[in-house]
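I have a structure I would like to understand better, so I am pasting it below and will then ask my questions one at a time.
A protein chain is absent from this complex, but the other protein chains hold their places.
A, B and C label the chains in the order they appear, each numbered from 1.
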Amino acid sequence: MLKSTGIPTQKDLETVVPSKERLAKGPVAIMECFEKIPCNPCYTSCKRGAIKEFEDINDRPQLNVDICNGCGVCISNCPGLAIFVVDETYSETEALVKIPYEFSPLPEEGTYVTGLDREGKPVCRAKVVKVQNSKAQDRTPVVAIAVPKELSMVVRCLSLDDYYSDNTIVCRCEEVTLGEIREYIRKGYQTIEEIKRISRCGMGPCQGRTCSQLILEEIAKATGQDVADLKVHTYRQPTLPIKLGLLVGGEDDE
Amino acid sequence: MIKTDIAVIGGGPAGICAAIDAAASGARVLLIDRNSQLGGQLIKQTHMFFGSQKQHASKRGIDIPGILAEEMKKYQDKIEVMLDATVLGLYEDWVLTVEQNGKYKKIAPRAIVVATGASERFPAFPNNDLPGIYGAGAVQTLMNVYGVLPGESVFMVGAGNIGLIVSYQLLQAGVKVKGVICRSPKYGGYAVHASKIRRMGVPIMPQHRVIYAHGKEKLERITLIKLDENKKEIPGTEFDIETDVLCISTGLTPLGELLWQIGCEMKFIRELSGHVPIRNEEMETSIPGIFVAGDVAGIEEASSAMVEGRLAGLCCAKRLGFVNPDFDELKQDYLKQLHDLRSGPEGDTIRKGLAKIVI
Amino acid sequence: MRIESHPILTFKKGRKVKFTYNGKEMEGYEGEPIAAALHAQGVKVLGYSPNRHRPRGFYCAIGNCSSCLMVVNGKPNVRTCVEKLTEGMVVETQRGKGDLK
Partner (left out) sequence: MMNKTASVVIIGGGISGCAIAYSLAKKGVKDVVVVEREYLCSGATGRCGAGVRMQWGTEMNCKLAKYSIEFFETANEELEYEYDIEFKQGGYLIIAATEKEVEQFQKNIKLQNSLGIPSRYITPKEAKEIVPHMDETQILGAAFNPKDGHLNPFHTTQAYANAAQRLGVEIMKFTEVTGIDVENGKIKGVQTTKGYISTPVVVNAAGGYSQLISKMVGVEMPVFSERHQILVTEPVAPMQGPMFMSFSQNIYCQQTPHGSFIMGRGDPNEPRDLRITSSWDFLEEMAKTCIRLLPPLRELRMVRQWSGLYNMSPDRQPIYGPVKEVEGFYLACGFSGHGFMFGPVTGVVISEAILGEEPTIPVHMLGLDRFEKGELILEPSVV
């Protein structure tokens, strides 16, 4: 029960989750406000009029999902932090979930965090796509994270703890993380040459000396192959960086 | 263009011995090393070596280069040493490009012994790039070559021989070693090395892994987790240890870049710790005239590296027509020494690996 | 911190030289790597990575990686783990990708 655990029930959620068809059309707000309390800033903040005018200040918000475009202005205005925006069209496999997050430090865009469900349980890795923290939001920043599509109605919070070690720097020269490597592998870049070209991993001054073994291990893990069977990247000259100016003085020998 | 009969790349135990035996057979040798002194990793080893007299057993690593240098003196008209010289490339026309003290040089050898050693492996965990997290090689260099302490206290990851030895060296330098972990139920190094540090009070902790490093500007703390017998993490067993240095010693992998560049056939052999060149018993790779010796041919001990070096030097010289009058006896002796060094239970893995790569 | 006495090793040090680190005068031994001299003075953070601005220190110690790049005598991207210290060197933290000027 919501009133004993703080966790909305499946039945509660059914009243606010839009249809599959609507979700397939793009971002939309999810108003997880299940109790009649005297409050209406969602209605007053929506410039599009997607939320039905309150007859009684104790009304629960009624969202017209066909008018709502998921702009997310209501998120920071909701005193109960009960509004989220879900965009299932973000990519083929991922959905974007916008979450109000009033903690410090804020996550950084491009890094990975851990997606938590309504019970605070870690459920997935999530990439931080955007962090909005404008003056208008008045200290209620909104963090947009990309989560596996099937978890779009599950992830409602985030933890900066790197539960999956995704923020581990694998390639120091180009600063590519394990999470990014895993993402590329998921997207079908499953050889070290492809990962190198898409991410620049191994293209820096060290030419893959520190990262290539870690990447190979990650490919092996993700694809169920043996490292011994994986192709390595091409080794080219030089073994260490050399100044162009030195190469010119190449003839002064016997 | 510098001309020579044989270029030996890498002046560690394998390379020095290759140069000596090639010169003893009558070949002109250029021995190239990127450090300021010969000896490779030996110059950082304060402990006494195992093996037999032939491989300078019970001598300290740091003293072996001197002994070998003495032997090299006999052939000083044959061996030229290039120090502070990094081989940048090995090209298909067999030209070696080298940078030495800010100068670019080219070498045209008739045959090559590649004895470039190994590079270190690093595990992936969040914040593994924080200052204070160093490879065992870096710690040894800093401490034993330059006399600079890596920090106040060190936690060691990896309990192979290197992890155990470096822990001991840290104690000798006056650094507190807070513990040594490894993932397996048994540590990988020799028991005598483990006992040496254990009786100095250093805890050896099998079945542990580092899962997190913490610190703002530099390392302050690490989080460890316990593993079960199958090296799987046991949730809920995480705990933190404060340390300003984390020393990583999770193994070496053969440094075969030059062999890849020239196109030697390579194969991944887990028992030899990575990609190694296919070769015959004389240490000649799939490209005639290109020989290998030491860790680049598979990770082993310095003792076997020295013998492999002698074998490679001897046979490389023969490839060019410089046949040592005692070629057969020497070759048989080197093969026997290698056989003996690898014959015990600790050599089991190496023997299995070699069976897959030596043709 | 330097090792004052060692049961096995004796260290052959070059002559003492002065250099500056971010404008601060420091001392080290000629011929030792710049990064070793800095480490001996307690300087562990040698620079910051260009994109994520993560602190970077000494790492491989053999010039293999890009962890110890600093600006030395005005020139960027110098591998201070292998570059030898000389009298009067001007060593500075590198921020972002080096500027060739």
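Some observations on this one:
One rule holds in what follows: a residue touches a chain if its C-beta (ideal position, glycine included) is under 8 Å from a C-beta of that chain, and two chains touch if they have at least 3 such contacts.
Remember, predicted model here, so these are calculated numbers, not experimental data.
Screening B:25, B:97 or B:207 against the full complex identifies B:97 as the residue touching the chain left out. The hidden chain makes contact, of the residues A:59, A:194 or A:217, with A:194. Listed here are the subunit C residues that touch the chain not shown: 50, 75-77, 96-101. The missing chain lies against subunit A, touching residues 91, 191, 193-194, 197-198, 200, 203-205, 207, 234, 236-238, 241-245, 247-248, 250. Panel shows subunit B; residues 89, 91-93, 95, 97, 106 of it touch the chain omitted from the view.
The criterion applied here is as follows: only the chains that are shown with their structure count from here on.
Subunit B and subunit C, compared by their mean Cα positions, are separated by 25 Å. Taking each chain's centre as the mean of its C-alpha atoms, subunit A lies 38 Å from subunit C.
Chain contacts: subunit B has residues 86, 119, 129 touching two or more partner chains. Contacts with at least two other chains are made by residues 49, 54, 56, 59-60, 63-64, 67 of subunit C.
Those residues of subunit C that touch subunit A in the complex are listed here as 49-52, 54, 56, 59-60, 63-67, 69, 77.
Of all residues in subunit B, only 34, 36, 46, 60, 62, 86, 119-120, 129-135, 137-138, 141-144, 146-152, 172-174, 217-218 touch subunit C in the complex they form. On the subunit A side of its complex with subunit B, the touching residues are 162, 165, 167-170, 172, 178, 209-210, 213-214, 227-229, 232, 234-240, 242, 246-247, 249-250, 252-254.
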